[in-house]
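Of the protein chains in this complex, one is absent; all others appear in place.
Chains here go by letter, A, B, C, D and E, matching the order in which they are written, and residues are numbered from 1 within each.
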Amino acid sequence: MSTVPLLTNEEAEAIPAVKSVFDDIRATRNSDFINNFWRGLANDPALLKRTWEALKAVMTVEGALDPLVREMIYIAVSTANGCSYCVHSHTAAAKAKGMTPQQHGELLAVIGLAGQTNHLVTSMQIPVDVEFLI
Amino acid sequence: MSTVPLLTNEEAEAIPAVKSVFDDIRATRNSDFINNFWRGLANDPALLKRTWEALKAVMTVEGALDPLVREMIYIAVSTANGCSYCVHSHTAAAKAKGMTPQQHGELLAVIGLAGQTNHLVTSMQIPVDVEFLI
Amino acid sequence: MSTVPLLTNEEAEAIPAVKSVFDDIRATRNSDFINNFWRGLANDPALLKRTWEALKAVMTVEGALDPLVREMIYIAVSTANGCSYCVHSHTAAAKAKGMTPQQHGELLAVIGLAGQTNHLVTSMQIPVDVEFLI
Amino acid sequence: MSTVPLLTNEEAEAIPAVKSVFDDIRATRNSDFINNFWRGLANDPALLKRTWEALKAVMTVEGALDPLVREMIYIAVSTANGCSYCVHSHTAAAKAKGMTPQQHGELLAVIGLAGQTNHLVTSMQIPVDVEFLI
Amino acid sequence: MSTVPLLTNEEAEAIPAVKSVFDDIRATRNSDFINNFWRGLANDPALLKRTWEALKAVMTVEGALDPLVREMIYIAVSTANGCSYCVHSHTAAAKAKGMTPQQHGELLAVIGLAGQTNHLVTSMQIPVDVEFLI
Partner (left out) sequence: MSTVPLLTNEEAEAIPAVKSVFDDIRATRNSDFINNFWRGLANDPALLKRTWEALKAVMTVEGALDPLVREMIYIAVSTANGCSYCVHSHTAAAKAKGMTPQQHGELLAVIGLAGQTNHLVTSMQIPVDVEFLI
């Protein structure tokens, strides 16, 4: 159902540039599971490598934002962009990182509210207050 | 430049249903400043009241998510929806709640990455892994 | 500020394929005013003609929907797509067709609510009820 | 397949804050049917209550816009936001409120046209005519 | 599962205004296959005719852009709009017009990069450089 083939483990093993990324995904996540997104990207090993390295740098490296917070931001963007796969995969990741049902409920409430006020602002074409331009 | 008039303080004072909401915004925020969004909504006092009460419940009440995290989620949704006013107002709010430049940088990095992978997933039409459907 | 030049009346007069569309816009609307959208499209006379004829057929011909209702639907789509110009031009058109402030307020309320529930549905990935699939 | 559990009638009955909203939905709609959207929201009773009360106020109360017109505006926003569930549920609601095939066809025509001109305007970056800024 | 019935060949044959468009689609494409999009539009023969004639003029007539390039642009827009059907149908069309896996990979890379930088720009609210306004 995808527009590109999803590489099997055997096919991935046979392409060194793919194998090395898949190995790194498995090592970084400490899991054998490679989800379909990477199997689709593997058709273009350079794109696979760039995308994985960016995701690894942004989502797994220690920083100023809690890893769970990053996943919730990811869910927020994916929702607004209507990416069903991304909502599913990052909600699963957020749960794996400890998101509680209460946190999930509050996340949904903020996402819904933002969706509402974004639309109200745009339909009213509200000009930015000078107080915000600093 | 908006498609509805933005009510001045004088006009707002003259409509009891608007005045009571503006008073509550000022009291809740401990500030005299009423930003343009509320001045536009004030043309429809019932919509103004519902929207403010929802925002107050979602964004200001104590809960499982840090208020700064809620603002960052708001920025994420507003970015994906392309709402310039909302990005400006909630970035200002996030800074007022203590968002550091490093946190801002990481927020942008997650938003950008999500934008990228959302598009990659959609153009490849990746099917959801059964592992995510639990 | 546009990415294509906006043709002046003089430039439009000099290109028969543009002039004939501009003449028809003026005759149909019973007004001399040609808004910037058409002046931009005029760089490609065939695109100008196709777009105007589609708009004329959809928005001005008598049908099952009131012309004002069509303008409100147009505003709704333009809001969700974040098209500032389109929100401005079709709100002006709706007001010219008699949209009252109360109707405008209700339109905004529906647009905002839909924005909210669209986001809630997508972040929850709600499956379509079989009752709706008929 | 949703990212939150969909509460069954039994589960909903057991939570007073959910039961009272479900009862009101049934009474307002004069039907026993509770669609999946509300079953998902029921995981967060406060969000359920706020959302239902907003929807009830905007969509069911008598006002300046015909209830069918409100449903068509809802479909328009939901389409532009790519919310499949929302398009299905509000198209079903519009048909239940009497939308004829001819009205549906005209609705689709306006939505499609707006989608087209929204894109043309944005790719040309057309500046707003001063005539629209009043 | 669609919100309108999809006309069968028999139903289409019985409506002259539909039959003539279906005949032209078959003749233009040199194929008996009529995809579901046209079967849905056939509920409104005037909309069917306008849409097909626009698509024929834009996508099949000789011009300054290679037909394969036009399909790739179509995929790009459809991805950003989250239209699953459109991504599938135009990816199939692009492959039929000779899109190689390498070209497909590069198309995906550009789409993903644009998705990323679009989001970064919007969340930073970068003002347009005067150098671009010429």
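The definition used in the following text is that contacts are C-beta pairs under 8 Å (C-beta built on N, C-alpha and C of every residue); 3 or more make two chains touch, one makes a residue touch a chain.
Being a predicted model, the structure only gives us computed values, none of them experimental.
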* To do: May I ask you to name the displayed chains that the omitted chain touches in the full complex?
  => A, B, C, D, E
* To do: Specify the residue from the set D:R29, D:K56, D:K97 or D:H119 that touches the hidden chain.
  => D:H119
* Contact partner of the left-out chain, one of D:A80, D:A93 or D:V128 -> D:A80
* Missing-chain contacts mapped onto subunit D -> 75-76, 79-80, 82, 84, 87-88, 107-108, 111-120, 122-125
* Of the residues in subunit B, which ones touch the absent chain? -> 82, 87-88, 91, 101, 104-106, 108-109, 112, 119
* Residue ranges of subunit A at the interface with the undisplayed chain -> 1, 46, 50, 54, 57, 128, 133
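Everything below uses one rule, namely that only the chains that are shown with their structure count from here on.
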* Asked: Which chains contact both subunit C and subunit E?
  -> A, B, D
* To do: Find the geometric centre of each of subunit C and subunit D from their Cα atoms only, then give the gap between the two centres in Å, rounded to an integer.
  => 21
* How many angstrom lie between the CA centroids of subunit B and subunit E, rounded to a whole number? -> 34
* Counting only residues that touch at least 2 other chains, which ones in subunit E make the list? -> 82, 87-88, 108, 112, 119
* Make each chain a node and each touching pair an edge, then name the shape: line, ring, star, complete, other. => complete
